[in-house]
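Yeah, one chain of the complex is gone here, protein chain that is, but the others are all in their spots.
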Amino acid sequence: MRCHSRFLRLVALFGAIASAGAATAEVKVTDVPGDGGTALKVTWAGESPAPSLATWAVERTRTDKEIRDARVETADTAFKAARKAGESIESAKAAAERAIDGLDLSWLRVDEISADADPELVIGDLEPDAEYGIRILGLDGGKAKIAEIGFNAKVKPQANLVAWERVPFGAILGLISAIVIIAIVAARHGVVMRIRKIAALEAIDEAVGRATEMGRPVLFVPGIQDMNDLQTVAGITVLGRVAKVAAEYDAALEVPTSRSLVMTAARDTVQAAYLAAGRGDAYHADRINYITDEQFGYVAYLAGTMNRERPATCLYMGAFYAESLLLAENGNSIGAIQIAGTAESSQLPFFVAACDYTLIGEEFFAASAYLSGEPMQLGSLFGQDLVKIASIALLVIGVAVATVGSIAGWANVQDTIGGFLGMLGS
Amino acid sequence: MKRSIPILIASLSGMVLVLAFFSPRTESWSEAVVDWFNVLAAIAFILGAGSLLKVQLVKISSRSPGWAYAAITLAAFLFTLLVGLFKVGTVPSDKFPTHVWTGDYEAPQATFGWIYLYVMSPLTATMFAMLAFYVASAAFRAFRAKNLAAILLLSAAFLVLLGRTAAAGFLTGWFPEPLEALKLDNLVDTMLVYVGTPGSRAIVIGIALGVAATSLRVLLGLERPYLGGGGGNG
Amino acid sequence: MRPRTSLVVMLAGLAGLLLVAWMRPHGMGKAYVRTVEKSFVEAEIAPPIGADADETPTIAWLAADDPRLADGEAKAVAGRAPVGWTEHEPVTATEAWETLAKDPTAPVALSGRDTIGLWFAAFLTLAILSFLLGDNPIYKVAESILIGVSAAYWMTLGFWSTIVPNLLKPLAPGAVREWALPSIPADATTEWTALIPLVLGVMLLWRLAPRGGWIATWPIAFIVGTTAGLKLISFTQADLLAQLSASVVPLWVTAADGTPRIGESIGNLVLVVSLISVLVYFLFSVEHRGIVGGVSRFGVWVLMITFGSAFGFTVMGRITLLAERFGFLFDDWLWLVDPNGNHDPAALANAAAVVSALSGA
Partner (left out) sequence: MIRFLQNLDRRWIFLAMGLAVAVPILLQLRFPESVGSKARDTFAAIESLPEGSKVLLSFDYDPASEGELQPMANAFVHHAASRGHKLYFMALWPLGSQKVKETVDAILKPHHPSYVEGRDYVLLGFKAGNEGVIKVATTSLPQAYPTVDGGSQFGEVPMLAGISNLSAMDLVVSVSAGYPGTKEWVQYFVSAFPGERLVSGTTGVQAVNFYPYYPKQIVGMLSAIKGAAEYEVLVNEKYPGGDGKPIPLLLEGQRRMGPQLTAHLLMIVLILLGNLVYFVTRGSDARGGRR
């Protein structure tokens, strides 16, 4: 509220100054709402004070530091020009002194706006809470000043408490969250939600079982990103399930990681799963190791290990980049069952082509909820579906309006709708 | 205690950042958090080095098969770390010629720079280049026209492979004006714009939803990978 | 094919190439450097003209040939000896030979250090490629080196580029200024917020202690929580809403003069239908049967076309990478091809003529 009252005071002030002066137009300066306090918006009545008016020039005061820098710059330019022209150092210095002598640098021209354009401008790159004066000059075609409107009142750009232009997006975000949370609450209160089968996840148990039969290890690769990527988080969750099955079947589970934080999380997860399965004695921390952060160093290790240990089952769950195909083709050459899950869309083609099962994008994130089988988790999946259906509906409506608009010849209908959605997303 | 405090930390820190997004005064918080994460990740290297050293030392001392390779890894690790941390072979920066610790350890004349130039980068670049070979073997083995879906996958790949080389010119370059749209390179463009784009868009939208829902589960404490495993079975 | 056969074929090919390279008059795999002398003086630099009245001269190190010293704008501090050292800049063989042909005493020479490096890089390249024949001791050596070197590389990078400037600097600006970062302003004060990552880091390292491993879950919980908060916003905003808004297209497209564009209209229809059907494929709470089943099957087809074309496009980039590696072997190391004139035999001949004329005289 504080900023609003200040704003009203300012408007009143401009009005007073504008009417007091001979100016024919009125200037308004407002703090740009919802920013970090680095911008002011200037608007002025655009009626022309004289027919010869070609452009408006918007000027603001410089801060002390800016005045100093501008003065040094002017002097330095004059000095260099004089030196270039062959003058001695002394006379070049004198030229530089002359250049700044009596120079008034208190006003900085921010921009020039054509007289036909909208009479408004956002002045950016200001210091929060510094005071600025602003004036508008009317210039004719030869850039000579023919009018001056404005005032010398000082204004301060401010950092605001709420980013108003983000509120529509906030509403959408709140709506999406609400849908998901309601679905979770509903599930908790016994509303049964059924989830379709996801083949890749059904196959995990069987693949781990196969490794046990063959007496070979299971290799789990949690991707090459750190814990600050949600794909790694999802991968670790899937690892929890894999470890539980491995503990039950007594299969050896190897987890080489490329980040030590991931190693820590993976060790906790696997240990918890072994304890839960009552096989705490079978847990070996030394099977879960940090290799190196370097993408291809890690891959060189994985490729070598696959060829030496010949795991019967390879699981790739996390963020993968170029290494996806190297892993999948090597796994293939040793005859392993391979199940992959990633949200890196550029790598999905390689996994889809070379692995037995692949969790594509969203399916991968759904995996943890699916695997847990808990009603609350399934509720969140159901909520996700509701949002998806709403998106489809929004899309259909938008396309319908755009089509009708195009047939009826409304101008820019597509830009308007796109702009509306874009505004929500900005 | 051991379980509820981490859950509280995760939920609160996440919620605070969501709210901070809507206030310009707190805009810098997310940057600070990213900064802290970087520091934490750098500290975690010590943890990683510990794990690496332990594994290699166990292999060497037990003379298990391949212990000589473990010795090579260990030697390479220690040598690189020492020349890197002590900036061996660097010269000070031009602005501070008397500060010996200001040198650029990645410059070619530093020992660390030599390792980067002649060891790290050829090794990683060659690993990367191996992909060309694996792409070929995948083409032979995996692109089988088993069903309609597989046929579509391989025909799209086929079209792009042909359409993006001189072969496109040989095959369809002579098509007359009315058949312009059927030229291979134009066909590839059409396919990308009207089928490839919505395909990748839908994947992106799906992932965004998946991320949003997973984030919500983390903020609500339903998903707790930091405690060992997902929901109730952890 | 027996493994031996492929090994013999590859080794014979390589030996042949080496032999050809060896026989060429200008040889192969040599690296040259130019020696550069650097010298610096400590100088007092006067405030610039136009500076505020209370500004004082600054003291800084300048290169000995800085024009400000000649102009009198800066004066060398009395009693401070200049500081200097020798640096080596890499140059191409052609450049080295051309320089020597002009001036046989120029500070250009064959570099043992870089020549060994070049050969070692070539060996490592071949060692990694040997994995294509199957796992073998040479590959294992290269793999071991790569793991050791890269783990240390990232650790060094983490120390100098993160721990020093983002943790030590805010905590102890004075000491860090003296030691490694003299550019820190002298009036910098301790930023206590940097204690947070320090404390979290120590909690993480608690892992190494025999007891209380659970303490490490706190920092990880913090990381996962903040990640969730940040990603919730960024993905919803940039991907969900932005992609939806980009997909709102009219199904009836007309040119500026009102004539319908049938091709584009059909294209837009395909676009919207494809998008919706893939989204339907991603529905989890509905079994893929009946209409939903049909639509989602169409969605799978769209996905497959997307994957196929992405595959085709990516193949291109991967082959470029291999071509680049072969370029390294054939051009930089074996000197078999020379598309950019980096080791031009004519330049060598000129240089040799000048050098021999000198020694003859």
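Odds and ends about this structure:
Going by the order they are written in, the chains are A, B and C; count residues from 1 in each one.
We adopt the following convention: a contact is a pair of C-beta atoms (placed from the backbone, for glycine too) under 8 Å apart; a residue touches a chain by one contact, two chains touch by 3 or more.
Every value quoted in this text rests on a predicted model; they were computed, and no experiment measured them.
From the set B:Val33, B:Leu52, B:Val119 or B:Leu162, the residue in touch with the chain omitted from the display is B:Leu162, counting the whole complex. In the complete complex, the residue from B:Leu52, B:Val91, B:Val135 or B:Leu216 that touches the missing chain is B:Val135.
Residues of chain B in contact with the chain left out of this view: 132-133, 135-137, 139-146, 154, 157-158, 161-162, 164-169, 173, 185-186, 189, 192-193, 196-197, 200. The set of chain A residues touching the chain not shown comprises 73, 76-77, 80, 111, 122, 124-125, 333, 346.
In the full complex, chain C touches the hidden chain at residues 1, 3, 6, 9-10, 132-134, 246, 309-310, 313-317, 319-324, 326-327, 330, 336-337, 339-341.
Definition applied: only the chains that are shown with their structure count from here on.
Distance from the chain B centre to the chain C centre is 13 Å, each centre being the mean of its Cα atoms. If you average the CA atoms of chain A and of chain C, the two centres end up 23 Å from each other. Multi-chain contact residues, meaning those touching two or more other chains, occur in chain A at positions 173, 176, 228, 230, 233, 261, 264-265, 268, 291-294, 296-297, 300, 322, 345, 348-350, 352-353, 360-362, 366, 381, 384, 388, 391. Residues of chain B in contact with two or more other chains: 18, 21, 37, 40-41, 44-45, 47-48, 52, 120, 123-124, 127-128, 130-131, 135, 153, 200, 203-207, 209, 211-212, 214-216, 218, 225-227. Chain B makes touch with chain A in their complex at residues 18, 21-25, 27, 37, 40-41, 44-45, 47-48, 51-52, 54-55, 58, 120, 123-124, 127-128, 130-131, 134-135, 137-138, 141-143, 153, 200, 203-207, 209-218, 220, 222-223, 225-234.
Touching chain B in their complex are the following residues of chain A: 34-37, 159-163, 166-167, 170, 173, 176-177, 180-181, 184, 226, 228, 230, 233-234, 236-237, 240-241, 243-244, 259-261, 263-265, 268-273, 276, 286, 289-297, 299-300, 322, 325-326, 328-330, 332, 343, 345, 348-350, 352-354, 360-362, 364-366, 368-369, 371-372, 374, 376-377, 380-381, 383-384, 387-388, 391. Chain C makes touch with chain A in their complex at residues 48-52, 71-72, 128, 131, 134-135, 139-140, 142-143, 146-147, 149-151, 153-154, 204, 207, 216-217, 220, 223-224, 226-228, 231-233, 236-238, 240-242, 244-254, 258, 272, 275-276, 279-280, 282-288, 303-304, 307-308, 310-311, 314, 318.
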